[in-house]
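Before anything else, here's the structure in question.
Note that this complex is displayed minus one protein chain, with the remaining chains in position.
Each chain carries a letter (A, B and C) given by its place in the written order, and its residues are counted from 1.
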Amino acid sequence: MEVLQALYLTTRQESLKICSPLMTEDYVVQPAPFVSPPKWHLGHSTWFFEEFILTKFSASYKVFNDQFGFVFNSYYEGAGKRVVRTNRGNLSRPSVSEIVEYRAYVDQAMIEFLQSSAITERQRYLIEVGCNHEQQHQELLYTDIKYILGHNPLQPTYADVDMHSKIKENAGWLPVKEGLYNIGYNGDGFHYDNEKGVHQAFLQSYQISSELITNAQYISFIENGGYQDHRYWHSAGWAWVQENAIKSPMYWQESSEGWKHYTLAGLKAVAPDGPVTHISYYEAFAYAEYSGMRLPTEQEWEVASSLFDWGQRWEWTASAYTPYPNYVKEVGALGEYNGKFMVGQQVLRGASSATSAGHSRPSYRNFFHAEERWQFTGIRLVKKIE
Amino acid sequence: MEVLQALYLTTRQESLKICSPLMTEDYVVQPAPFVSPPKWHLGHSTWFFEEFILTKFSASYKVFNDQFGFVFNSYYEGAGKRVVRTNRGNLSRPSVSEIVEYRAYVDQAMIEFLQSSAITERQRYLIEVGCNHEQQHQELLYTDIKYILGHNPLQPTYADVDMHSKIKENAGWLPVKEGLYNIGYNGDGFHYDNEKGVHQAFLQSYQISSELITNAQYISFIENGGYQDHRYWHSAGWAWVQENAIKSPMYWQESSEGWKHYTLAGLKAVAPDGPVTHISYYEAFAYAEYSGMRLPTEQEWEVASSLFDWGQRWEWTASAYTPYPNYVKEVGALGEYNGKFMVGQQVLRGASSATSAGHSRPSYRNFFHAEERWQFTGIRLVKKIE
Amino acid sequence: MEVLQALYLTTRQESLKICSPLMTEDYVVQPAPFVSPPKWHLGHSTWFFEEFILTKFSASYKVFNDQFGFVFNSYYEGAGKRVVRTNRGNLSRPSVSEIVEYRAYVDQAMIEFLQSSAITERQRYLIEVGCNHEQQHQELLYTDIKYILGHNPLQPTYADVDMHSKIKENAGWLPVKEGLYNIGYNGDGFHYDNEKGVHQAFLQSYQISSELITNAQYISFIENGGYQDHRYWHSAGWAWVQENAIKSPMYWQESSEGWKHYTLAGLKAVAPDGPVTHISYYEAFAYAEYSGMRLPTEQEWEVASSLFDWGQRWEWTASAYTPYPNYVKEVGALGEYNGKFMVGQQVLRGASSATSAGHSRPSYRNFFHAEERWQFTGIRLVKKIE
Partner (left out) sequence: MEVLQALYLTTRQESLKICSPLMTEDYVVQPAPFVSPPKWHLGHSTWFFEEFILTKFSASYKVFNDQFGFVFNSYYEGAGKRVVRTNRGNLSRPSVSEIVEYRAYVDQAMIEFLQSSAITERQRYLIEVGCNHEQQHQELLYTDIKYILGHNPLQPTYADVDMHSKIKENAGWLPVKEGLYNIGYNGDGFHYDNEKGVHQAFLQSYQISSELITNAQYISFIENGGYQDHRYWHSAGWAWVQENAIKSPMYWQESSEGWKHYTLAGLKAVAPDGPVTHISYYEAFAYAEYSGMRLPTEQEWEVASSLFDWGQRWEWTASAYTPYPNYVKEVGALGEYNGKFMVGQQVLRGASSATSAGHSRPSYRNFFHAEERWQFTGIRLVKKIE
């Protein structure tokens, strides 16, 4: 149990640590529907343990506040009514201090539970889910905080962190032969239902870049009129560009000294040799078309992932998010975790510098809508073997 | 100058006093487009003095923060760009403490200005405008705080205040004779441009109620199907009722123990003998139609106002907000204070228990859109002399 | 009865005559929510007689088609359910020929009714209402047809009609003295409930222009930056200009040869000495502000109307549409004709070249929303007597 307890405590402390540079006001706002207020993340990840562990398995547990289920349920239809997502930023209460108190209360109960109970396999698994779930929200904390501060006219700094790395100058092309490959999670560690079920897939031969596309390469796309030429874009992507007057990645602004971008460390010059980030699937696809290449499918990415370094940026793939063969979703409310999102979204593979340590693996399937770009997203290309 | 300085200091302290029961988080949110975050009110009323007094007349004054003009300008097109109204709740910064610091900085500069300068008549007038402007925002602080807390699922209490009074049991009918009457402000105190210009108006004879409509009377309208009978409603009002599923005044909820309503002191039973409030113009008009009577015009209200008690509730009138004969708007940016709103709104007369002391007079013209009801609004009826 | 029958027949024929230049397809479309398809006008004005005369008073009358009440009711809540206004253009059926048949069927029944019955005063009045109602729709037929053809990329011609006249070169200023004047309809001809009830109003002295504002004058406003200077505009008007990128009256387009506008006779050069038309209340107000003058109130217009020529253009007044003192609305569904629109709209006085002969009088109160401009609207100014 010590391992589980250590995982629990480390995870829980990390969430508060991520928020520590914030002012109270920063915890409250929701400047876009896809962003959640930091205090909501703190409450929601706590409610998850209360709802799925303590109220289920701890006979003596008394719910902290009856109404928190309504306030902090995200999307579990099976777990009752909830505040609609777009209204989270309208709620000044519960206050940050009440939520911190809520966290401490639940942590106390969880530690007692971890120490006193003969924990079943199912319970252990659920607690692991809760920790992994909170790790996912830790990544969202980073991206939502960036959105909140980066869209404030005062552009305040979060902290002196650097989430941008350098790309090696000469990308190599890594060949993969045609053949049958195993896809899916194949181990005994923690993993989600959506990556379960190892199965064979036949891949045509291809070669994949050892490196992500750099800012310099992307600037060249911009300067060559990439955002003005409909031929590179999906029909829906082209409409998105027009309606939103998109001209560059999110957080970029042109200045007399060239391109700058808002980072968690404040406004900085865009480094030519850094990987381009905060681009939508539409932009990733358009860049690939412009280059005469394409994005990898998620199977191609997974098979080749041992050949290159990854983990800096979530990488858009050409694959829509659909179930693996013989996919079986979790029972109960946890069945809502992944399966119900398997329509209309795009798979991303890899991880980003905002991803929690230990929360990445080659089989991990992340997913977002084609227009979303407030995550740390990047581009890796694939081409035919001539 | 002592009088002016006293007005200034009293006014400025009152705003902070109104906010003192709030938690930091309550200062930040904007749950509806017509509500502003309390911290915005505190900043905006301060910016008003900075923009229209200090930067204009105090040579030594140094602006607190260059970007606050953008953040805290409300609608003065003549005073530069501004955050659009619906985005105020997306801004976590400047923080409450920065705004409190901003207020102290401006107050210091204003007091120096008041003490050292030979203040001109124009400057005195502008400072009075600034104080009256802040008093208007004090009323909005009450109504916006009520909206913020009253629309939170936890329904927190603001403070143990009572903004609800009792109505005398037997309303009397006060007759006014047909004839020519003077309308408009006729004194030498502070007043706005929209009430200036005393002019004659001819009124038909009428009688006006000595009392406002009570909750008991309004409940009877509800119970008699008032919200289901289109004949009582304006066409636009009927559409508003349907689209928003309106069934009672704002803040009311039906319970097994009868009607309750959220008040600044928390959820309370609706007192039968209290004046009905938080009703839109549409509802006030429908109630009058249901009663076979009508609302007074603003001229009728003003002429009769010496005959009854008023000041508990803003009273909807039958008059649209249009300029008085020979209306001349203020010069410069202050000309935007009133004139540009003279289309599509309805006049309210009187004052409410949230109105600052000294901020009411019989000639005062308040105005809101027909569907707005988060202010403390009420109904007084008029009928023909038989 | 012959007079009534003659009015009936003349009115009914006129509607078909107005539509005679149309192709079948032109009868069907609804390119804006405020426009109705011509076939709807033809059906609705017919349904009015069926619903309010024949089914009420003609025992032998059999309704033409049970479902036409649903299709052709415009807004009479008291007369059952109806197709919502914005969906009228989605209905290909009933076809134009079915509607023409419907008209003939109702006309036949109406003529029998007119000839055989001892018609009561009430019935005579209701038939007059029906004819006046159809005349109002005849004006809408002109303006809606203009909108339908003028917003088609092929800009087809309706017919060789000229609805544009010349303005005398030197406008004179016509003085009116301060005093008490009678307002409202004071005769025994047909009139609406909203103009009933002669009453006194006190007016300050003013002078009113003998002429409407010309295109040349309005072009000068445009060229002097009138659409770019917020000081001339209501707050709501300024937002309307920005959101809709308004730069000229409706139907105007700038060309290398100067301003052109779509007319029912096709695209023509804007005549400098013609009256400016197709402007919203916001634009009329802004023009007046720019000129340092103002628009007349509806009382000022009515009192002065014997001093100048009018009838070319509906003239925006400074008055919001509110009830006259002691206004009593019609009983039954006809009570919905006027009263329920008395909020949020602006009064226009006069008439236009699209108004049916006999459908104008000095006391007539027309009304539209401040942003509407597909009617033939114009500007007449008023100023103080120095």
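Following the convention adopted for this analysis, contacts are C-beta pairs under 8 Å (C-beta built on N, C-alpha and C of every residue); 3 or more make two chains touch, one makes a residue touch a chain.
From a predicted model like this one, the values you see are computed outputs, not experimental measurements.
Counted over the whole complex, the shown chains touched by the missing one are A, C. Interface note for the absent chain: among C:10, C:95 or C:186, the touching residue is C:95.
Although one chain is not drawn, the whole complex shows that of A:233, A:287 or A:314 it is A:233 that touches it. Checked against the full complex, the one of C:154, C:245, C:331 or C:357 touching the unshown chain is C:154. Interface residues of subunit A with the unshown chain, by the touch rule above, are 75, 77-78, 180, 199-202, 204, 230-231, 233-238, 281-282, 285, 294, 318-320, 322-323, 325-326, 335-336, 340-344, 346, 370, 384. Counting over the whole complex, subunit C has residues 23-31, 39, 67, 70-71, 83, 87, 89-96, 148-149, 151-154, 156 touching the chain that is not drawn.
Just so we're on the same page, only the chains that are shown with their structure count from here on.
Judged by the touch criterion defined above, the protein chains link up one after another in an open path, with no loop closing it. Chain centres here are C-alpha means, and the one lying farthest from subunit B is A. Subunit B and subunit C have Cα centroids separated by 36 Å. Centroids built from CA atoms put subunit B at 45 Å from subunit A.
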